[in-house]
Every structure is written in C-alpha cells, then in structure tokens.
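Removed from the display is one protein chain of the complex; every other protein chain stays in position.
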Amino acid sequence: MSSAYPTSWKRPPQIIKDRRWRIAIQIGIVVYLVLAISTVDVNWARVYEGLERGQRFIMGFLQPDFTSRWRDISTGLVESLTMTLTSTVVGVAISVPIGIGAARNIAPHWIYAICRSIIAVSRALQEIIIAIFLVAMFGFGPFAGFLTLSFATIGFIAKLLADDIEEIEEAQAEAIRATGASWWQVVNYAVQPQVMPRLIGLSLYRLDINFRESAVIGIVGAGGIGATLNTAISRYEYDSAGAILLIIIAIVMVAEYSSSYLRKFLQ
Amino acid sequence: MTELSHHSQIWTYRTPRARLLLWGGWLALVALFVYCWQVMTARTMWVFVWDAPTQAADIGSRMMPPRWSYLPELMGPLWDTINIATLGTLGGVIMAVPIAFVAARNTSPSLLILRPIALFIIVASRSINSLIWALLLVAIIGPGLLAGIIAIALRSIGFIGKLLYEAIEETDAKQIEAITATGASGVQVLSYAIVPQIMPAFWGITVFRWDINIRESAILGLVGAGGIGLKLNASLNTLAWGQISVILLLILGTVVVSEWVSSKMRHAII
Partner (left out) sequence: MLILDALSKTYKSGDTALSDVSLNVPKGQIMGLIGPSGAGKSTLIRCINRLVEPTGGKVLLNDVDLVGLGKRDLRQQRRRIGMIFQEYALVERLTVMENVLSGRLGYVPFWRSYLRRFPADDIARAYALLDRVGLMEHADKRADALSGGQRQRVGIARALAQDPELLLVDEPTASLDPKTSRQIMRLLIEICAERGLPAIVNIHDVPLAQQFMQRIVGLRAGRVVFDGPPDELTQDALTTIYGEEDWNAMRKGDEEQTAAEADARDRLAALVV
C-alpha cells in the first residue's frame, strides 16, 4: 500500500454535527444523571430488611397458593372479566359514532371538533385518575370500573377508527357517491367494508388492554382482581399474590394468543 | 359448476350459511354481554349510581377554583416524577436489550431453552401494570423513589423487549450474510450488521416508552412509590379538591410537554 493515502479515519458524527453542541449535550446528560441519582434517597437498612420479604415473594411466585383465598380470587376474577367484556362492548359501541364524527373526510366541521375533543380528553387522563373520580361519584365496586374502562376505550378506539377512516381510499367513496348515494349509504358501502376488519382487530386488542387495566383500577376501589391483589399484598400473603399475578399473566397470554388467532380467522 | 345455481337466486351478499354463522355470533355476543352485565351489577348499589350527578356537581364545585398557591409545593415531587420516569426507562432499557437479543429468533443463543424464558419475562412484564409492580415493591423495599424506579423499569422491560426483538427479527438478512462472509465473529456481526439496522427502532422505542413512563410515574405515588402521586394521594385523603385540580392540571401539562419532547426527538433521530 502506498503511503499517499490517509492512515487514520474517524466516523463522522451522524446526528449532531457541531462539536460544541455534542460536548454540551454530553455534559448535560452527565449532570442530569448525577442530580437525578442523588435525589434517590435509599434507606438501605429498610431495603436490606425487605430482602427477606422479596425472597418470600419470589417463593410465593414459584409456589403460588391458589386455594386458601380462592373465594376472593374467583370473585375478583369474575368481576374483572365481566367488567372487561361489558366495558369493551359499550366502549366500542360509543366509539363508532364518535370515530365517524372525528373523521375529517366524512363529518361536518363542528361535529369533527366536538368528537376530537372528547377523544383528546379521554386520552389525556390516566385510567387510574378517571377511576378515582368515578369511584368518588358512583361508589366503590365494579360499576365504577366498568365506567372507567368504557371511557378509556372511547379514547383508544375512536381515535384509531377516525384515523383509519381518514385514510380510506377516497376513490372508492367517490365511486359510491357518484351513484347518487346518500351519506348513510356512503358510510355503509364505502367506509364500513374498508375499516370493519381493523375495527374488529382493535376491539380484540382493547379487550386485552381492558383486562390488564381492570387489574389495576381495583387498587383505587373500582373492583375486580386488582382489589383482591391489593388486599393480598397488604396482608403480606405473597403466595396468594403470586397466584393472582400468575392468573393475570396466563389470561393475558391466552387472550393475546386467541385474539391473534381470531383476527386471522375473521380476515 | 356450483356457481351457476346462484344465478337462479336473488343476489345476496353472503351465502346463507355464512350469514347464519354471523348472526349466531352476534346473538352469542349480545347474550354474553347481558349475562356479564347482570353478574357485574349484581352487587351495585343503584342508590349511589342515581346519586352520581349530584356528587359530580359537588366535586366539580369544590375543585373549581384550583388552589394555585399549592403549586410551588409540587415542584419537588414533579422533579421526582420525571426522575422516576427517566431512570426507570434507563434501567428498563439496560435489562431489555439482552432479553430482546435472546428472544429474537435470529440472534437467540438457544431457541429451545433461553428463548422461551426470555419470552416469558417479556409477557410477565407486559401483563403487570407498573402500579402493581410498585405496590409489590413498596411492600418489599419500602416506600420511596427507588420502588418507583424499579417498578417503571420492570414494566418497561416487556414493552421495549417486545418491540425491540420484533425489530431484530425484521432486520435484513442479506446484510448479516454479507458481514458473516467476511469472516467476522459473532459479536462483530452483531455490532456491524444488526446493531446499525435496529438503531432507529431502538431510539424510537426508548423515547416512546419514556413518554409513557412520565404518565405512569405520575400516579405511582398513590401506592407510596414517590413523585407527584404522593401529593395526589395526600390531597385525596384529606378531600382537598382544590389541590387535586392543581395536581391534575400540572400532570396534564407535563404529559403534553413530554409528548412534544418525545415526538421532536423521534423526528430528530429518524
């Protein structure tokens, strides 16, 4: 090899080209990490004490106890499952008109604005926060949970449905419109066939999410398996808690597997 | 020629059998819904439900002017919340990356033993909400930021792990083949052929999860895992609705800002 060619090469920076900016950002990251980690005030004695409990929890997870609290677990589970199904059905039923209303290409302007703001409110609020309010209004129990999940479902399904409708092939809608069809007929013949498979898929996906969420909102009093879990943990019954967690994981796995199967079957 | 027989009939959208199946399916769904509804509401106190509008009006009037003087007190917990989300995301990434490589079919060191374990870790982490993780961790290692950080990290493993291993499985096999053909070792193939291909997905997923974690860490305080949720819990216990509205507005503002930051960063990276 001749020595005329350079013998060193450095990979040029890909994202931030200016060297000073790069150094500034690197220093910024280090400073942030130091500050952030220093705010984490750990009580090591307490953590050490907790290790024994952690061990018990892991043992509980490995040797779960399904029997001694089975009555509570099964009540919680039934609440969770019924809550999940009813809230998904109601949520999707409400989402459909809102989703259609929030699609710019088929809804009048003022309806579009209203529907989009409903969606925005529903998406911005955490399920837990909604649950806190609904429990305060409707009292403890699965009914508040049902309302929470229905409300959260609206934000999810209506948004994705509206985005889907906005992306449908205008040519097909145009062709139907050209036959002199009314607005209802356009929705029925041009929009529905295009978005229906996606809507079913999304509903199944939401069913799965709603079950997972139903396990959480019980912590703030909205019923379901979450309430049972909360009780088990506060009583330090880690073997029952482990059993509940394993049931949740198993149901999520089954739901995920069967929904992917069902989606393939429906298409 | 079975198709010919259809011409004699009046045209229908589906065959009679398929229609029957479809109607049967809908009917079953309605029946299931009604049944579930009855089971669920069996113990509902309808008095409370009918009373809800009054309750709502009452809460609304108490929340309504927000107690803005409470705001300065919230800055510390807000900083904690952001730290929980960021450090938790960092921890989650550190654990999720090796798991993703083990879970991806094309990089897994052992398809029969390690891959199912990695997949189980991913499913377990995904099925359990960060609030539940926090509940457990607060019971185990005591209340505080650390429990929140670990809870966020544990929940993030499943999310990042799943999306990342899918990205690894979708890498272009030709590029990997080409690097292998040069005589590169396994780690070199990883660092030259696979890592460059998944880098944009990796950053996108991480920033996306960080954005979600900001929302989730805001409520972890409800079970004692630090951050602004502690203040929310305290205000809820004392029914200080004026403070609650300030907290909720602050969380909402933070969420909007973090969403903006994450979309900016994703655009810059990709």
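Going in written order, the chains are labelled A and B, and every chain counts its residues from 1.
By definition in this document, contacts are C-beta pairs under 8 Å (C-beta built on N, C-alpha and C of every residue); 3 or more make two chains touch, one makes a residue touch a chain.
From a predicted model like this one, the values you see are computed outputs, not experimental measurements.
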item	value
Among B:59, B:184 or B:234, residue touching the chain not depicted	B:184
Omitted-chain contact residue, chosen from B:82, B:154, B:193 or B:225	B:193
Missing-partner contacts on chain B, residue numbers	172, 174-175, 177-185, 187-188, 191-193, 196-197, 199-200
Residues of chain A (touch criterion as defined above) contacting the omitted chain	1-3, 5-12, 14
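Note that in this section only the chains that are shown with their structure count from here on.
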item	value
Separation of chain A from chain B, taking each centre as the mean of its C-alpha atoms, in whole Å	5
Sites on chain B touched by chain A in the complex	29, 32-33, 36-37, 39-41, 43-45, 48-49, 52, 55-56, 59, 79-80, 83, 86-87, 123-124, 126-129, 131-132, 135-136, 139-142, 144-146, 149, 215-216, 218-219, 222-223, 236, 248, 251-252, 255-256, 268-269
Of chain A, residues touching chain B in the complex	15, 32, 36-37, 39-43, 46-47, 49-50, 53-54, 57, 78-79, 81-83, 85-86, 89, 124-126, 128-129, 132-133, 136-139, 141-143, 146, 212-213, 215-216, 219-220, 226, 229-230, 233-234, 236, 241, 245, 248-249, 252-253, 256
